[in-house]
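Supplied in structure tokens, the structure appears directly below.
Removed: one protein chain of the complex. Kept in place: all other protein chains.
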């Protein structure tokens, strides 16, 4: 399980380019920071007001005035900047975040995303997610391919949308998919699964890339 | 002439209360700063980015990074703040300037103001004036009562508006007028002029206040 | 000049049942606990609270919720405070907490608009979602946007790091959050601050909130662990 999450996080990390401004969601996406390739400098943004966020603060050395959007004590790198929430979401909405990585309850072949309301459960609130997926230049959904076997990648989302037509890429333990005008294009697959298994775990018809290859590790 | 301007500026200054945030226009309004009554602390705002502007800089001691909206080198008082133009006009438009004082080409009995376009002349631009008169809590027009005898206070402005229904008070060398729902109310008069002379110099019917008194000096 | 320095209890004295209050901070980092505590002591009820989130039980806005003082909460996220769900779902109608969820960037802009005299802003956030319900959709340069209206409140609680006696304030680290916008969008603005200094001690280039916005200054705010 931890392995699956690390596999996904490591693959997401390969999408990041030198100089990218990156916002990572809570949970699995946060792990992406541990796998940034050598020679690639990315600048992490935290929507509560940091550009240039560093790793979590060491126990006992926390600065209680500095937290990330998951309310954990963090450090900042040399060259960081603090700002208010209007400035932060100006950066996000204005397209100045190159990549945002977040989880999903459902994502569909039109790039629609549902990740904030589970029927019958307490609605925790969208926080900054709606702004992030609308504003970021590239939206990567990083998640396990299914919810204990139930489809999460669908022809059409059934849960209320977080945003419409925003997802660019889906990365799961089974493969790497791009949302295209024609539908979901499988570009890389994990050889631990057959193409049939991947299709079966997917609630939308996958388009198999002519350049299909094994998932980068 | 200088006396007339000083008379007007001095009377305007009496409208300012302790703690007021004040924006003064270029020209005559700038002179108001020289007449602030003892015991009254006002905070001058300059729309190019100062809260807490001080007097003009002494010759030879200018800081070339600090100018006012008239492009003169100025000082700042203790407790000042510099900000950008969006913040500055947020302060202005948001009603956080208590009083703005500016000149007019025409002002009418509905509080309409025209002070930016002279037909047949180069249009210099409205600068910050349109925002200031719409945003400030109290708008005082400070000007000579007529333009060499031609009416400037009118039943209805003829020149293009700077803003509609924004003027609260008109202070000239002849008197102090308030713009009310019923029309222009003469509250104070300069005893150097008769009421007939003042009405004659005015292109709108003046309402004489039952509490009419001599202009405060 | 008027003295603005007072105790927390004096600062909240004018707050009445039913008032609306903007509270700075993100997960209570940047929330003035000393003002919240005074408000709990005063025990005014039926408040409308505008804050990024519901804090956590025992911290920030969470204390007001625990004490049953909040009637309506306008926030972007309430999931880390389980008491919110309990109070939203109570059968006692009079105790019910109403919760209005607003995307975080939209909340920030709405507060800013309220302080800056704007009639609203057009945002692409929420288009095509339930957030768009009841809102005007306006197309500009070929793209759809939601018209989001300005927000103001009766009071604002800010959390300053350094404040001079005029009220000029700076915020350290990620305590800044919604504080600078809220300073501009309420009729009565109270700063709970860690350090009070003389006027002139803060570099005019570094002031974030001008003292013109500040009505009351309360010292003694501490750095708090979440």
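Per-chain residue numbering starts at 1, and chain names A, B and C are given in the order in which the chains are listed.
The rule we apply is simple: contacts are C-beta pairs under 8 Å (C-beta built on N, C-alpha and C of every residue); 3 or more make two chains touch, one makes a residue touch a chain.
Computed from a prediction, not measured in an experiment: that's the story for all the values here.
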Checking the contacts here: which visible chains does the omitted one touch? A, B, C
Pick out which of B:15, B:47, B:168 or B:188 touches the chain that's been left out of the picture. B:47
Which candidate, B:39, B:60 or B:124, sits in contact with the chain we can't see? B:124
Among C:32, C:124, C:160 or C:211, contact with the omitted chain is made only by C:124
Quick one: which of B:32, B:92 or B:171 touches the chain that's been left out? B:92
Missing-partner contacts on subunit A, residue numbers: 18-19, 21, 41, 43, 51-52, 76, 78-83, 89-96, 134-135
Positions on subunit C contacted by the hidden chain, ascending: 109, 113, 116-124, 136, 138, 140-141, 143, 145, 147, 149-150, 170-173, 204-206
May I ask you to list the residues on subunit B that touch the chain which is not drawn? 46-50, 63-69, 71, 82-86, 88-90, 92-93, 122-131, 134-135, 160-165
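One rule holds in what follows: only the chains that are shown with their structure count from here on.
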Hopping along touching chains only, can you work out the least number of steps from subunit A to subunit B? 2
Taking each chain's centre as its mean C-alpha position, how far apart are subunit A and subunit B in Å? 55
Based only on mean CA positions, could you tell me how far subunit B sits from subunit C in angstrom? 35
Chain centres from averaged Cα atoms put subunit A and subunit C apart, in whole Å, by 29
If I count partner chains per residue in subunit C, which residues reach a count of at least 2? 112
